[in-house]
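Note that one protein chain is taken out, while the other chains of the complex remain in position.
Labels A and B are assigned to the chains in the order they are written; within every chain, residues are numbered from 1.
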Amino acid sequence: MNRVVVVGAGPAGMAAARAAAATGVEVVLVDSAQGLGGQYHRRAPESLGGNEIPPIPGVRHLAATTVWALEPVPGGHRLHLRTGPADAPGRQATVLDTAALVLATGAYDRALPFPGWDLPGVFTAGAAQALAKGQKVAVGSRVLLAGTGPFLLPVAESLIGVGARVLGVLEANIPVGGWLRDPLALLAGRAKAAELARYVTMLARHRVPFRPRTTVIAAHGTDRVTEVTTARLTADWRVRPGSERRVPVDAVCVGFGFTPQLELAVAAGCRLAGEFVEVNEAQATSVAGVFAAGEITGIGGADLSEAEGVLAGLAAARLLGGQGETPRRAIAAVRAGRRFAAALDRAHPVRAGWQSWLAEDTLICRCEEVDYGALCRAVRDRDAIGVRSLKLVSRVGLGACQGRTCGRNAADLVGGLDPAGLARRPIAAPVRLGELATTPVHPNERDTS
Amino acid sequence: MVVSVAYSDVVVVGAGVVGAACAEALSAAGSTVTVLDRGAPASGTTAAGEGNILVSDKGPGAELELARASRSRWPELLAELREELGPALADVEWEPKGGVVVATSAESAAPLAEFAAAQRAVGVDARQVTPAEAAELEPHLTPRVVTAVHYPEDAQLQPVLAATTLLAAVRHRGGQVRAGVAALGVERGANGAVSGVRTSEGVLPCGAVVNACGPWAGAFAEAAGAPIAVLPRRGMVLVTGPLPKTVWHKVYDADYVGAVTSGEAGVQTSTVIESTGAGTVLIGSSRQLVGLDETMRVEVLRELARKAVALFPVLAGVPVLRAYGGFRPYAPDHLPVIGADPRLPGLWHATGHEGAGIGLAAATGRLIAELVTGRPTHVDAEPFRVDRPGVLL
């Protein structure tokens, strides 16, 4: 119990673990990947020319370890872990109790549905990025990027880096840089401005066109994508009639902002603010002994995540008697980063017009193959307007991903669904039934023996 | 929002499967009906149910009689609704698949055989089968079967579809279903009888109110000034990923019966395993007296998993995708509470069905309609009366 446990080894989690360890308390950092870094600092394995992030001094790193459940216990929380090859049966089971938990589980790309988005060759921007950085693989040779937000730019760079030809970056909102005109964001965004300028130069050097108010509204092909339809959008993201163009591609990558990975926070009972975890100035959640940092508290980039991680790690350590100086730089960085995040959010909203891209037979839920027509019928004919009833009537969100991909979109289409209800996944990652049936090792007892 | 002040003969509070069945039967009997739910229809206990329509788990007695009446009513009712609403809206994934109760030890074999014999004596189709016959019924079943009983009458449906189909029929007949409207209490007329329901959107005038609030029925009864002893009991269900057809019947171990009728606190699990129309396998169900605490307990899930793997070893390698919990309403004597509240004319209760509400809903709805409209009842309503010992508070 007397240890800081950090879940997620991205920028926020690594910073939290480092800050907590610096105070001298015991720190355990849990992540499902083999190496440190998370999605942002993802490295290729050595065999592919990558180099690993060095271990953090004083931190016990549990690699290849999934937290599949979290439950309250007297004085703190118990994490149920599985260590071993992903989705293999018979991974090692342990439980880990902690009075000071830091959740830094991050976020993943939001993909909006459009006709043909279920064809192989349609990826999220994050997939292209992960495969390029982590596996040195290009998802295609003629690739179009579409979505909204500055994250599309580093993805373009990564794709070019692994030899793909990027046919264009389609931004559904106003041109990138709009957020830099926001005076408050400008204060926060000087470093960001330099970063942006570098990307603009990169795109120009590789002759990658950047098209504002444009997106991909359909993908075509029989067994894989061979063409997409792009279109210019109105301010509300409806298609400008006559602006449709067919473009031959072998891959298209989409990203419309990010969805926080909330299941552990919801399992702990943390209050949400909108769709993110609510935290105070010390990154404490509404639940005693649980802190949150990084993109589960809001989308603001790696610098903000790291600064939040420092605060969360220190606050968690202090709870266990750890001593550390007030991290003034991190406090200032969080303040500035949040201004930037708010500006980013204002500049790159998801506009309701995306719903007009859908056809009756466009899949909303990819896992259960529930189309838009079926979702509408569930609401119209059976009044399925609650999270549970909507799922059980239409089967939307009941498949393997448990609504991680379709939940937000279904919520927008139906309206009025509770975000915490959508993120309620008491089994936070799949386990095999036979694994669940076995009794875990309790390292707490081992430690004290 | 326009507040409807139109008079309803009956206001049903709670749009779960029991409330929906009461509203359907009342509207079929000619009453004008309004159904209220503080949340979305079919989103509480109904959405956490497995869809069991069982006769196999009940020993001779009043509940078995209600279960048998309900078992014969469901297919009849669904056929009527298919006529009225069309096949798509009347589809509830009805599967008269039968149940198989399995004993894997000598200790549980004898009580199971005895239980089945008692059921047979009152007319339940309960066929004792050999391990070899059980293996034919369920090819993936553990070879450790000592004896088994096949109950061809056991059936299954998808509870949320069932409730929403019933509510669609109510609307089709001119009734109203109002989601997001909380019932806060009742109004009494000069004669002391119910004259309306106080809601979050004003008073709805009515002649009668049916308390079908499930685990929250005790709270509504208290708000109405006529408290009853109906409490929540927690149940958990595990759901696997989709599989090819692996489990053909509702299969459960012989200690299920003990858990259903037990009043002990703490956790009890007994395994009920069944596949769904979508290909997933449901593994239920635990019973835990925890009040309205939503916290999931891993130890409960582990126990369910252990028993499922023991019955179907092939499931060991299957991923568990989700677990869901729900609250089931129970009365101290574990019988449903169906009938008039003697303290408040015009208040009726239809609750306390515990884990059997889906199965018992069809007969419960019919019984309430008969009682409210003063017609002869199709089953003996006496054992479920509200003023029996221990229910009135």
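One rule holds in what follows: a contact is a pair of C-beta atoms (placed from the backbone, for glycine too) under 8 Å apart; a residue touches a chain by one contact, two chains touch by 3 or more.
Basically, contacts and distances are computed from a predicted model.
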| item | value |
| --- | --- |
| Options "(2Fe-2S)-binding protein", "Cytochrome P450", "ABC transporter domain-containing protein" or "Phosphoenolpyruvate-protein phosphotransferase": UniProt name of the undisplayed chain | "(2Fe-2S)-binding protein" |
| Residue among A:V73, A:A88, A:A235 or A:A332 touching the omitted chain | A:A88 |
| Candidate in contact with the missing chain, chosen from B:P87, B:P143, B:P244 or B:P376 | B:P244 |
| Missing-chain contacts mapped onto chain B | 241-244, 246, 279, 313-314, 316-319 |
| Residues in chain A touching the chain absent from view | 32, 34, 39, 44-48, 50, 85-90, 108-109, 111, 118, 120-124, 126-131, 134-137, 139, 223-224, 261, 366-369, 399-401, 404-405, 430, 432, 434 |
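As a convention for this text, only the chains that are shown with their structure count from here on.
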| item | value |
| --- | --- |
| Of all residues in chain B, those that touch chain A in their complex | 39-43, 47-48, 88-89, 158-161, 164-165, 167-168, 177, 179, 238, 240-242, 278, 280, 283, 295-298, 301-302, 305-306, 308-309, 315-325 |
| Sites on chain A touched by chain B in the complex | 69, 71-72, 78, 80, 87, 89, 267, 368, 377, 381-390, 392-393, 395, 398-400, 402, 425-427, 430-434, 436-437, 439 |
